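Working notes, beginning with the structure itself.
What follows is an incomplete set of chains from the complex, kept in their original frame.
Should a chain be cited, it is by its letter among A, B and C, assigned in written order, with residues numbered from 1 in that chain.
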């Protein structure tokens, strides 16, 4: 067997890790083994700094069919249907090449969902950039959006939502998180644990090229000043092949007795195969000469570690291989038999009959954990004094024009929102609604996180992100039943960032426990810092809300003039953390922690009232506060809203509460009854009008109004 | 009645179209046919669905238009069968020379997905026979290369032969540049083949065949095939 | 058979609207580059074997006609050299 010539620490392994590996193996490792180990033991693959911490997240729930550790979380939605969902980051590749970085991010998360046996049904994108208006940011934003559109539209999966925030801390480290949602019947659920000596691995999809080698290790290293040097590592996605891969995979899963399946992501073939083996407690023999290549001269380590896109690894009994290959061939896609299961737990890599390496799968799979050394204490800033008075009407217009509140229609308008016929409510407000099939159960889906909140308190910000995501699905009448998340942070080796990592996990755990929402999985992206500037902690939450009858979700029909406008829940009692405070130049402060009792009560009310058809439209009060939310209803419906508000204080009008909704109803009496029974504070504030304008009356202030066209001009900034 | 949906590698509205046809053509035999094995010898209606056939590489629809499947489609047309090209299907028919013109990238230079209004400019086609001229439909579009180009001469010809099927318009039916989403010549959203039995259109009727969620204006177009069968099948 | 590399330069026909070119021109303008016109065309590079340059050229012209060029909108010129 070839021996050791490289110093493994030059591959990014720490001396202590090398020692650990040698001890486990009982010998020196070969170059090939070090190469594989350096990738599989990278932060990106091994979660060295976060794995222990993540066990604090609640994961139990009666609807959870597959939780953390699976390719995607899977939740029961009734009538034999289930939903699979996962969010993942593709930050560093997108910083280097925004279009292809985002495109391959979409392709990558799609294959995670596919690996559960689900048909990918929708994407959401969560984007963070430095402040707009600089050439670099605009270029990144345009490229990323074009990349998502390119891959998503072409692969035939709609993009139905997302969020987008600008903050100076993302200037050098933009974030691109992608979420995929898929549907499956319960019996279609698949697992990635390999088993059965002699079963064969079938590599399905693209030929293996030199692209993306070392990508995983690359993602774990802080972006260098000149990221351009990392350029050859950029991969190009082929959504056309991605589409063939979906169809071929699903057809083989439907027709053949597939034992296990896994997508190829970070760590390439080695990553997928070793994970499958380690999960199943078995080993494998790999035949590298059978891997279809794009360039003839790939070295064994390159074949093992290449992160070429659009590939899946399936495990089948030998007798089923010919049929699976025939299916693949008919659909125009390559399928190669590249190895078989060994019972002894060893990974034996061979090329043309020659044994190149043999090492236990468990050694590769069990990276030593890295301890966190979080800074102590929570540096939440004190709550500052409130600005007083001011002209609410002009403040509203100014808020709507802020980059973080302006319209996202120009962005989601470039995404196919409908393909697949599952989109019942398109993007526009809060969550989108999907049905598993016409007439079948479905879900409301949203991704959320507000950098402004996390900037001053990672912990409160994280719990508020869970609350907002829950509110957004509840606005469609859905019950939040599970969440997936992506934790984007700076280097865990810095005590402050380690503290933030602990805080965001605790914040999510707190809110998830308080609201009874299990965490079904997620992804951690660390080292988002460069030039001494780290991002604001960014725990992106992807929420799944259950809708037994999505075709009757809140928001499927339109409100009618004359319907009443209600406030449900708890109005804001302070301005801290709000966009208004930022606009007013008040020193930033930590937002109020979530009001869980009030939120729980409304989260109970909306699904019940929605199912009874009592609510035509609901929208939660979030960024910008109450007046902004009212304006958004006027913008969204094309109708008018006329209200009389109880208070004229800035905190009431512009504070950002954690448990407040606006609801439009044709039957206020019924909603009031329900609210009383559930302990929801409710107030009727006005009505929907035919003429498209927002009319606002407040105590001691003259009545004022804004035409929809004026509101439109304010929000209508062209971001692309 | 037999209706076939052709699947090219990269088609992605094939299942959607079948699902909508199931509703629109009750009792019809629906088949999803892979392009390589296409047999339309018993077909009454063939639909080329939306998507990105062959990745839309080179030009949208160009590679699919040269595939052997198109021979079957041409034969069906010669026999008087019905052919409906939706979005990418329309692009394929144009690239194949079955319908005139050519497509360019939307004038805004990016993909567009939203509801538009279209006005029925001609009902001289089975597909449009259930609608009156001037009727306004609300249908979704989803395309990057939907900017339909014909020469002024071709336009005159198409107009005089009643072969402009649909034009983008406002909710009130007014055809104005502001309501033209992609820059198409004279707001053309759909055109007919010589005998009205071939229709190519950019909007997606199959995405608007769903009354239960308030999107149903595409049903009438999909039902059009019934009118021919009611008259006694193919010509 | 000898190997050739053909370069097919595809232009929009004159008179055809070129919104892509206009968009690039205006972006250049925003960056401070004043140019008179931009046209966005395609460049296809085809490697093939043929018995002579003339035969290679002949093959390319047929490929152009049958697939590579859309005569409604596009024109092309062709250059073949040994490789």
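In this section, contacts are C-beta pairs under 8 Å (C-beta built on N, C-alpha and C of every residue); 3 or more make two chains touch, one makes a residue touch a chain.
The model shown is predicted, which means the values in this text are computed figures rather than measured ones.
Engineer: Write the stoichiometry of the complete assembly in this structure file, using the chain labels as they appear.
Structural biologist: A x1, B x1, C x2
Quick note on the criterion: only the chains that are shown with their structure count from here on.
Engineer: Distance between subunit A and subunit B based on Cα centroids, please, to the nearest Å.
Structural biologist: 36
Engineer: Roughly how far is subunit A from subunit C, centre to centre by C-alpha average, rounded to an integer in Å?
Structural biologist: 41
Engineer: Round to the nearest whole Å and give the separation of the Cα centres of subunit B and subunit C.
Structural biologist: Spacing between the chain centres: roughly 30 Å.
Engineer: Could you list the positions in subunit B whose residues touch two or more of the other chains?
Structural biologist: none
Engineer: Show which residues of subunit B lie in contact with subunit A when the two form their complex.
Structural biologist: 9-10, 12-13, 15-16, 19-20, 34, 36, 50-52, 54-57, 110-114, 140, 142, 144, 204, 206-207, 210, 212-214
Engineer: Taking the touch rule as given, give the residues of subunit B at its contact with subunit C in the complex, in rising order.
Structural biologist: Residues 58-59, 62-63, 66, 95, 101-102, 104-105, 107, 109, 147, 149, 183 of subunit B touch subunit C in their complex.
Engineer: Give the list of subunit A residues in touch with subunit B in this complex.
Structural biologist: Subunit A residues touching subunit B: 146, 149, 153-156, 238-240, 243-244, 330-332, 412-421, 424, 438, 551, 556-558, 720.
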